[in-house]
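In this view, the complex is presented without one of its protein chains, the others remaining in place.
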Amino acid sequence: MYLGIDVGSVSTDIVVLDEKLNVMHKLYLRTKGRPIKAVQEGLYELSKYYKDSDIKAVGTTGSGRYLTKVLVGADIAKNEITAHAIAAINLDREVRTIIEIGGQDSKIITIENGVVTDFAMNTVCAAGTGSFLDRQAERLEIPIEKFGEYALKSKNPVRIAGRCAVFAESDMIHKQQLGYDVSDIIAGLCNALARNFISNVAKGKDIKPKIFFQGGVAANIGMKKAFEEILNMEIYVPEHHDVMGAIGAAILAKEQIEDIGKTSFRGFRIYDMSVKPNTFKCNGCSNMCEIVELKENDINIGYFGDKCGRWSRVAV
Amino acid sequence: MIIGIPNALLNIKYRDAIQEFFQNIGVTTFVSPKTNKEILDLGVLNCVDEACLPVKVFHGHVEYLRDRCDFILVPRIMKLQKNEFICPKFCGLPEMIKYSLDIKNIIAPTIVAYDNKTLKKSLYELVKPLNIKKEKFEKAFEAFKSNLYKYRNLDYKNSDLKVLLLGHPYLIYDDFINMNIIKKLKAFGVSVYTEDNVDFYDYTYRLIKKPFWTFLRNTYNCAISLIETGKIDGIIYVSSFACGIDSFSIDLIKKDIGSFPYLVLKIDEHTGEAGIDTRLEAFVDLLKRRAKNEYNFSTLG
Partner (left out) sequence: MNITFPHLGNTYIAAKVLFEGLGVDYTIPPLSSKKTLEIGCLYSPDDVCLPFKIMIGNYVESIQRGADTVLITGSCGPCRFGEYCELQKKILLSLDKDIKFIVIDEPAKIGIREFLNRLSMVAKDSKLSKAKKIKALSMAVKTINLIDNIEKECRFFAGFEKNKGEFARLLKTVKLEAIEAKGAEKTLKVLEEHYEKLKKIEIDNFKNPIKIGIIGEIYTIIDPLSNMYIEDILMNLGVSTRRTLYPSWWVKNTVLSGLKINFSKIYKESKEYLGLCIGGHARECIGEAILNYKHGFDGLIQIFPVGCMPEIVSKAILPDIERRYGIPILSLVVDEMTGEAGYYTRVEAFLDLIEGRKKLCI
């Protein structure tokens, strides 16, 4: 079985895939700024069902991929763009475009013949990402899970200026104070975010069907509908859309292990260890990289954060 | 044949001259309307993200004209003064338009016009493919020249409070992107000076290097001249985010004028009108209070 871990800024997703790459188990945890703890919690949960020897390979992705790689002894750490693409291609060879909206960033990936041809990430601002929607849901006192439902009810979406998070929010408050219907405001917000995505992140990209919509925000049917209306194309939301990054990491780990043979997985026991990061400045050259050293019960388990490989290559 | 003239960048300032020039040589022109929301959206959607607002707006105007005329005029304005430049983005404007909008039917004359001779040459090159008779061209050219300074006559009411409105002409004269700033100032009872309706002198000797941007030289000279001659009470500088030239001129002026009232308004497609209004009102209040205090001082003294 293959373990995939996606440590993002908002959530930490863990999946277990079987030999045929079916999802056997999936976990969705809040990172809350403590990635080590989130991963440990997840491993604890999984240790109830699996033994160390069940795990043939481990892959990590997301912004916490290097930390997690050292922590669990993963075989590969890949960026989330590649991980998302691999997961989607593996699911359906026909996929040509991936729209992915996560907690803090959003991306578009275009694919041809099962190979990534182009990609882009949001550069400017977090408007239109999961965290922003969460906050608006909180402000409107509507559970985020219900957001999509509300949006679908709307007959007359209001137009919200949504190019920037701050102004989108003030515009929304303004519309609320004018007395617009909540569902019209939510639908308007979804439209604004989808429009923004198309004119910002997806600027100049060839959007061709089949289109996959992945990431936590894909659960929002209002967003799916907004994209479908703007692009005038059908959008597919895969069953495991919320953990596609983790799935991709697990698949990449499987590929990697076919090359290197044996996994370096450190075992489920690490959920019980006290692991602490320690940062220091490397004085090897003028780069002065900030190196993170991971210590487990005061024993060094690895380094990351250097630009030249001097530390991260050190086998411990 | 209809030639489309995007109503943006320096075309705004020279619009009438350009239009009449083409009329005189017997070519029909079509000028895009004043910038509006649709044009702005078209520009923002199609232009490179990192560009400044006026360049994005220009893209919007060209996109608007795309199916409405046979050719679109996208001048490559290199120089309007000897040994000076306008801006790198102006030099590469036809390329930006061509590749960002995937548009082929543009006319992109290179304008190097620092005196009568070079201006004439630039325009002659432009109309050469049309086989215009020399006489006709001469006449059209003379008319073009006499129309160039139309904006000098921009009227302003004489009031006690005088503000110099600095900024590139395409920001000053585009009411949509500057959110009607001239009208708003007039409503506050302020008389508005711009580079185009005052005379100013050369103060670049104060700098260690002669500026090579025409915009920078004009803004700097205009600001310093009017302060030195005591003609104004305050300066408002309208600038677009990511403007490379303004990132220098704003600070060069600031470092030279001490505590003279100086308001910088930065504009891009996200700018909210409410924020601009608040700042304008506060600035005018400040000027009024200052004037009153000075008056008090002088009566005491």
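Note that the chains take the letters A and B in the order they are written out, and that residue 1 is the start of every chain.
We adopt the following convention: a contact is a pair of C-beta atoms (placed from the backbone, for glycine too) under 8 Å apart; a residue touches a chain by one contact, two chains touch by 3 or more.
Keep in mind the model is a prediction, meaning the values are calculated, not measured.
Touching the missing chain, out of B:Val31, B:Cys69 or B:Cys87, is residue B:Cys87.
Across the entire complex, the residue among B:Lys117, B:Lys134 or B:Lys255 in touch with the chain not shown is B:Lys255. Only one of B:Ile2, B:Val27, B:Leu148 or B:Ala242 touches the chain withheld from this view, namely B:Ala242.
Taking the complete complex into account, B:Glu50 is the one of B:Glu50, B:Asp67, B:Glu135 or B:Asp199 that touches the chain left out. The omitted chain makes contact with chain B at the following residues, 47-48, 50-51, 55, 76, 78, 83-89, 91-92, 95-96, 99-100, 110, 207-209, 211-213, 216, 241-248, 250-252, 255.
Within the complete assembly, residues 63, 78-82, 105, 113, 115-119, 121, 123, 204, 284-288, 307-309 of chain A touch the chain that is not shown.
The criterion applied here is as follows: only the chains that are shown with their structure count from here on.
The distance from the centre of chain A to the centre of chain B, with each centre set as the mean of the Cα atoms, comes to 45 Å. On the chain B side of its complex with chain A, the touching residues are 44-45, 49, 269-270, 272.
Contact residues on chain A toward chain B in their complex (touch as defined above): 123-124, 163-164, 167, 170, 199-200, 203.
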